[in-house]
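Below: the structure, in structure tokens.
Of the protein chains in this complex, one is absent; all others appear in place.
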Amino acid sequence: MEKIFGRSKGLTDVPFSFCPGCTHGIIMRLIAEVLEELDIIEDTIGVSPVGCAGFSQDFFSCDFVGAAHGRAQAVGTGIKRSLPDKIVFTYQGDGDIAAIGTQHAIHTAARGEKITSIMVNNAIFGMTGGQMAPTTLEGMKTSTSPYGRNIGTNGYPIDLPKLVANLEGAVYVASVSVDSPKNINQAKKAIKKAFQVQQAGLGFAFVSVLSTCPTNWGLTPSDSMKWLRENMMPVYELGELKVAEEVKSL
Amino acid sequence: MSDGKGGFVMPKVNVLDKFCKSCELCIEVCPKKILAVGDKANAKGYFTIVCTDEEKCIGCKICATVCPDVAIEIYK
Partner (left out) sequence: MEKVLMKGNEIIGEAAIRSGCKLFFGYPITPSTEVIEYLSAQFPKVGGTVVQAEDEIGAINMCYGAACTGNRVMTASSSPGVSLKQEGLSYSAAVGLPMVVVNVNRCGPGLGGLGPAQSDYFQSTKGGGHGDYRLIVLAPSKAQELYDYTMEAFDLADKYRNPVLILSDGFLGQTMEPVVLKERPEAPAFDRSWVVDGAKGREKRVLASYSLTNEIGEANNLKWEAKYKHIQEQEQRWEEFHTEDAEYLLVSYGTTGRICKSTVLNARAKGIKLGLIRPITLWPYPEKAFIPYKEKVKGIVTVELNTGQMIEDVKLAVECKVPVHLYRRQGGMLPTEDEILDFVENKFNLSAVEEV
């Protein structure tokens, strides 16, 4: 018998430390498979943030650097400018990249930095126990918006991929989801393209992935998937938001 | 399905107990409804997923696709 599905060489043998049903693990699998398929595991340096995504440094089999909260893209810039022939990616939560790290999110894209950034958007601060994030939806209850996010006092959620897509240096921007087998396969295609863009040296590539946080949402893994579909997808439009001309021919 | 030797082999789903957290997402998506929570706990205390009827597995990989812990292997 032949193994037709198993753990990618891009992953270590360390079990994920995430809560049961957390979709971080799906996204990590997709990235690991892309690294293996493109045969770049040994050429890749990942940058992990602070938050649940920070554990990624233990789970990928490539070299990793742990950044301060929000700084992963600046750290990734430093690595890439020092070693332009290597592949550099950041793996960040929405709290990390769209709140404390927003200045780097904007300027890394504006500079057209030749790195790949993956944002995991679960609309909440997971590691610290479910506080309001820049991506928290209107009316959504969190521990710091216990009566629901009030637009009047807390403002509107940020759709970072749309913001980034406006910047010239970002040549590939996609918004995907991992709520269903079909969308998971779509997500992998986008992630793969984001790495191919870097291999071709075309500019900054950004993939936002809608993800769940069953523990802090207070839902079962299965209901979390449903909640994502019904509540997040209408707010955060899925699809390839930007494919620059030079990327189309990839 | 041919095994290349004139016989037939059935696809097989293999749950890696070390990784499984029994989140049950695979149970829901399995088109043949042959995955269930087992009665043995792993080292972390999760009652890991088992295949209740291996003969019915069609090797569609959907369970493995949604597994957030990369705990499922498929053989064909």
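The first chain written gets the first letter, and so on, giving A and B; residue counts start at 1 in each chain.
Keep in mind that, in the parts below, contacts are C-beta pairs under 8 Å (C-beta built on N, C-alpha and C of every residue); 3 or more make two chains touch, one makes a residue touch a chain.
Note that the structure is predicted; figures quoted are calculated from it, not measured.
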item	value
In the full complex, displayed partners of the excluded chain	A
Residue of A:C62, A:V173, A:A190 or A:C213 touching the missing chain in the full complex	A:C62
Contacting the left-out chain in the complete assembly, out of A:S8, A:T23, A:T44 or A:T215	A:T44
On chain A, residues whose C-beta touches the chain left out of the figure	12, 41-45, 47-48, 54, 57-58, 60-68, 71, 74-83, 86, 103-104, 106-107, 111
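In the analysis below, only the chains that are shown with their structure count from here on.
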item	value
Averaged-CA centre spacing for the pair chain B and chain A, given as whole angstrom	27
Touching residues (chain side chain B, partner chain A) in the complex	3, 9, 12, 16, 18-19, 21-25, 28-29, 44, 46, 59, 61-62, 64-70, 72-76
Partner chain B, residues of chain A touching it in the complex	1-8, 11, 15-16, 18-26, 28-29, 180-181, 184-185, 214, 220-222, 225
